[in-house]
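Right, one structure below, let's go through it.
Of the protein chains in this complex, one is absent; all others appear in place.
Presenting chain A:
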Amino acid sequence: MSTFGGDEVSAIVLDVGSCWTRAGYAGEDSPKTVFPTYYGYIPENRVINKSKLGASDLGGGEGSQQVEKKTEKYVMGDSEISVWREYMEIRNPLKDGLIQDWDALEHIWDYALSKRLSVNPVEHPLLVTEAAWSTREIRETLTELAFEKYNCLAFYTVKNPVLTAFASGRPTAIVLDSGAATTSVVPVFDGYVLKKGMQRSPIAGDFLSDQILRQFEQQKITLNPQYLVANKSFTEPDTPAVFTKRDRSNTTDSFHRFQAMKVIHEYKETVCQVFESTYNEAIIASRPMKSFEFPDGFNTSFGPERYKVPEILFRPPEFTIQPQETGVDVGSYVGIPGMIYNCLATCDVDMRANFLANLVCTGGSTLFPNFIDRVYQELNPSFPGHRVKIHAPVNSVERKCSAWLGGSILASLGTFHQLWISRKEYDDHGKVIVEKKCE
């Protein structure tokens, strides 16, 4: 058996999530770099010659990548894509956690490997994480990409929930992952994903952000993202904003939306929270309001609405604003407790106790205050005679990057070298080897 035998070089671990990409060296306890999976795209006919003007001298060269043969331009990196550029679209190569746009994915890999980590992939094995519902085609294309384009020393791919379960110390667990694009509940048994028990819903962070945008519209709040604000003055709460607006013609809708989402992110993190038990309007109305200042200086306080939007995670049909306009068939999705319930219903009854005692939470949308308590409150009465235990790391790196972290440690273990797909194996068997080696 020919295996990859060099444990002296550290492996690279790459986790491309639907909102953030994490990359770093195996064995380290946090990723070296975390940057948005979103990227800026300027079409061929709109790329402006650098000497002429504009946007590029605002940002500096660090993250921008000029593709020489085509003239279209990809812009990567958090600060880079936040700089306003005429005609720049903001796009995302993933849909429902799966890779759709392979050209863009290559740009993300390039950026992560050469710009952020400054490594030559020829010298390193590469471990890539993937969604539990990833397809054979995707895994094979990833393998091909790693060996053909990047000439990696060796390659391996592991499913996110398995890595999360490993990092939590539980080979058997139910992994609840509520991230940006997807909320999923995946049963993992001794390191295997039990596919038939997997539950998936698009009601996650991005959906909530979109709902908050609608809530602002209903409240007649105009959201002016930072890029439109030249300067602002102090105003009393609930009085119209006094600010100078920048002239930003030829801004794309996607750029404006991306900027608006940044504001909403901050709103979500500072204002929103989950109600700790069954939603109760009367109690919530008596809770103190929380104020939020928008980039244009407008500030106001939010009461019940700060509980209402996160409540969608628990009861989608009842709490979604304008459900028919979301593009999601909201009525067909159950909330998180229902997903866990459905997941358990597909599993062997004998395994139920073990699963319930080992529920692992991960993903940014589980970070709402009271989220964990609420999940517990909803589940516990549904399973009398069982002990429900939820594991959610307090450390936010562990919560946001659990899959990366699991991959980092796994790939750094001395014994792992025999599992990598080596260059030779790839040359002998082709891309189909991935199905055999990375089960």
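Operating definition for what follows: a contact is a pair of C-beta atoms (placed from the backbone, for glycine too) under 8 Å apart; a residue touches a chain by one contact, two chains touch by 3 or more; residues count from 1.
As a working rule, contacts and distances are computed from a predicted model.
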{"item": "Protein name as given in UniProt for the chain not displayed, \"UDP-N-acetylglucosamine transferase subunit ALG13\", \"Cofilin\", \"Cytochrome c oxidase subunit 5B, mitochondrial\" or \"TBC1 domain family member 15\"", "value": "\"Cofilin\""}
{"item": "Residue in contact with the excluded chain [from A:104, A:142 or A:167]", "value": "A:167"}
{"item": "Omitted-chain contact residue, chosen from A:128, A:405, A:421 or A:434", "value": "A:405"}
{"item": "Which of A:45, A:286, A:332 or A:415 contacts the chain that the document leaves out", "value": "A:415"}
{"item": "Residues of chain A in contact with the chain not shown", "value": "29, 158-159, 162-163, 165-172, 190-192, 353-354, 357-358, 387, 389, 391, 398, 405-406, 409-410, 413-419, 438-439"}
